[in-house]
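Up next is chain A:
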Amino acid sequence: MLHLVLRRVLWSLPSLGIVSALTFVLASLTPGDAARVVLGTNTDPAAYDRLRDELGLDQPLWSQYGSWLTGAVRGDLGSSLFTREPVADILGSRLGVTLSLIVGATLLAAAVGVTLGLVGAVRGGVVGRVTDALAMLGMAVPGFWLGLLLILVFATQLGWFPATGLTPFAEDPAGWLRSYTLPVLTLATGGIAVIAKQTRGAVLDAMSTEYVRALRANGVPDRRIVLRHCLKNAAIPVTTVVGLVMIGLLGGTILVEQVFALPGLGQLAVSATLSHDLPVLVGVVTVYTLIVLLSNLVTDIGYGWLSPRMEAAR
Partner candidate 1 sequence: MSSLVEVEDLTVVYGGRRRGTGSRGLSSVSLDVRAGETLGLVGESGSGKTTLGRALLGLVPVTSGTVRFDGEDITHAHRRRRRALSQRIQVVFQNPYLSLNPQRSIVQSVAETLTARSDVGREESRARSIVMLERVGIPAEAADRYPGSFSGGQRQRIAIARALVPEPDLVICDEAVSALDLSIQAQVLNLLVELQDELGLAYLFITHDLAVVRHLCHRVAVLRHGELVESGSTDSVCTSPSHPYTRTLMSSAPVADPRERTRRIAVST
Partner candidate 2 sequence: MTEHLAAVPPAAPRRRSRLWLRVLRRPAGAVAAAWLLLVTGAALLADRVAPYGPLAQDLRSSYALPGRDHLLGTDQLGRDILSRVVHGGQVSLLAVAQAVVVFVAIGLALGLLAGYQGGRTDRVVMRICDIALAIPLVVTLLIVLAIFSRNETAAMLTFGSLASAGLVRVVRAATMSVRRDDYVLAAEVAGLRSSQVVVRHVLPRVMPPVVVQASVLACSALLVESGLNYLGLGVQPPTPSWGGLVSEASAAITTHPWLLVPSGGVIVLSALAFGVLGDVVRDVSADRSATAASSWRRLRTAARRTGAVSTGSRSADDAVIEVRGLRVTAGDVSLVEDVDLVVAPGEIVGVVGESGCGKTLTLSSVLRLLPPGLELAADGLTVAGQDVLALSERDCTRLRGASVAFVPQEPVAGLDPVMTVRSQLREVVRVHDGCGRAEADRRVRELLEQVRLPEPDRVLASYPHELSGGMAQRVAIARALAGRPRVLLADEPTTALDVTVQAEILQLLGDLRSETGLAIVIVTHDWGVVAELCDRAVVMYAGRVVEQGPVVDLFERPQHHYTQALLGANPAGARFRETLPSIPGRVPAPGERPEGCAFADRCRFRQDDCTAVPVHLLGPEERKVRCLHPVSGEDPSSTDREECVDVVAR
């Protein structure tokens, strides 16, 4: 198992390096340069030159990347072009919010999705068809619109949850939970749909195998077959899809944080885009890439634990 983890981590490092390099290069393609962006059109040549020097824009691109990289390894991701705050600090203060959203939504999506999918596979009939229809709908609804709808109904009309903003945990744990409820629900909807669909398909696949037929023929009770054999065999494709959902949620948080005004990385990314604050954006991309790679690692570990065949095939 440890061997597996180490291998995964080793293979991830080049990915991380390449992604950050690509982003850096992309960022440097801004028409005009970062100094112009900060100072705008009204500039005094001297101030402009000073800023260029400060930002190291005279250096060749690879050298700029190099210094960024060495800084990054030490934890220094540069500074915001506008507020001059260290990027790392800005990210750190907002990481918790985004991570809570992602983890919460993934867990909810997995729990509800697997249950719905399993029920659909076992019961079939009306329940199965309804599950299918809901799954289709869940995947077609845009998160930001759903969020607005939920705010309209549950916050504005019914007043059960706050419409926007985040109550810090330290201040009021119940309030913290309430302020996360609608955002997590919004985020999880698409995930529930995808996971339910995949689970139902995978369980049905397992049900039509030769070994399930043999088990039934030899008198093993139905419930045991479904819960022990079918579910376990369905676990692998379901794990794959849970991993993909988690990665997909990264994009979702950007919109959800905007709708619910939550101080997370997503909201940061949007404001940085609007103000062309590239060091911040590069920082956000790096963190997101890290999350993606971590998610892949966890999924791989899940595989190794679930499937002896995949372990043997490595």
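Keep in mind how these were chosen: all candidates are chains of the complex that A comes from, given by their letters.
The rule is simple: contacts are C-beta pairs under 8 Å (C-beta built on N, C-alpha and C of every residue); 3 or more make two chains touch, one makes a residue touch a chain; residues count from 1.
If you're wondering where the values come from, they're calculated on a predicted model, not measured in any experiment.
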Whereas the rest of 1 or 2 do not touch chain A in this complex, the one that does is 2
In their shared complex, candidate 2 is touched by residues of chain A numbered 11-12, 14-16, 18-19, 22-23, 26-27, 29-31, 120-125, 128, 136-137, 139-145, 148-149, 151-152, 156, 204, 207-211, 213-222, 224, 226, 228-229, 232-233, 247, 250-251, 254-255, 258-259, 269-270, 272-274, 276, 278, 281-282, 284-285, 288-289, 291-293, 296, 306-309, 312
